[in-house]
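See below for the structure under consideration.
Every protein chain except one is present and positioned as in the full complex.
On to subunit A.
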Amino acid sequence: MRKRTLQRGLTGFWWLTVAFLYLPLAVVVLFSFNASNSAASFSGLSLRWYRRLMGNEEILSAFANSMVLAITSSVIALAIGCLIGYGMYRHRHRKLGWLIVLIYLPIVLPDIVFGISEMAFFVQIHDWTGLLQPGLGTMIIAHVTFQIPFVALIVYSRFVGLDPTLFEAAKDLYATPVRRVVHFMLPTIKPALISAFFLSFTLSIDDFVISFFTSGPESATLPIYIWGAIKKGVSPEINAIAALMIGAVAVAATISLAFSRRRLT
């Protein structure tokens, strides 16, 4: 009897946790469909705020910037991180202590420190060379830097999970180095690459702090636009953007998770 009470208590706690996590998001999504202007009262469903978004040049450009930034940085991070992940795998028997720390550090470093450092660095380079004017370019570089560790670790763990003899089997079966990459390595780690891409994409879309410090006047992304807009108060329009972002990130994160769960026999 007592056990049953405990079980119920725990079940209740679980739902409380879920509510705590998702209720705020639900409120934002709900109010994005609010027919009235007021953020205080809900007066029926409407798509007017979404329609309003579509007509707002500033928002559309911020959306475009976010997408260009997320896709470009993810592709670059995928290429570099994949090579690093393979390198870590190939040299896993050596003592790589400090190298692993170097790879992990950007993950645990506070975003604000990372952002400020990147900004200072870009400004310095710009002073000396005239290159790296703050804008999408500098943002892409900054995003690639924090995405690389995630890609490298995902790719590395995929390689570690493989039977090492497979690499020898590929050599033994007449595959040249290039063909080993094309016909064995890339197809074998494909699920890891897809997972890493969507994780990078999500991280990029989510990021505000690092983007904020490295952006230029023309390269505001959605989070930066929202930050600017809410200084004038939370409008239902912002709710609509937030709801769309929640949807996009949920899809990307689900794809990432689905592919990272794929196990080899």
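To be clear about the criterion, contacts are C-beta pairs under 8 Å (C-beta built on N, C-alpha and C of every residue); 3 or more make two chains touch, one makes a residue touch a chain; residues count from 1.
Keep this in mind: contacts and distances are computed from a predicted model.
Undergrad: The complex has one chain missing from view, so what does its UniProt entry call it, picking from "Citrate CoA transferase subunit alpha", "NADH dehydrogenase subunit L", "Cytochrome B oxidoreductase" or "Spermidine/putrescine transport system ATP-binding protein"?
TA: "Spermidine/putrescine transport system ATP-binding protein"
Undergrad: Which residue, A:Leu47, A:Ala120 or A:Leu166, contacts the hidden chain when the whole complex is considered?
TA: Result: among the candidates, A:Leu166 touches the missing chain.
Undergrad: Which subunit A residues touch the hidden chain?
TA: These residues of subunit A touch the chain that is not shown: 162-163, 165-166, 168-176, 179, 183-184, 187-188, 190, 264-265.
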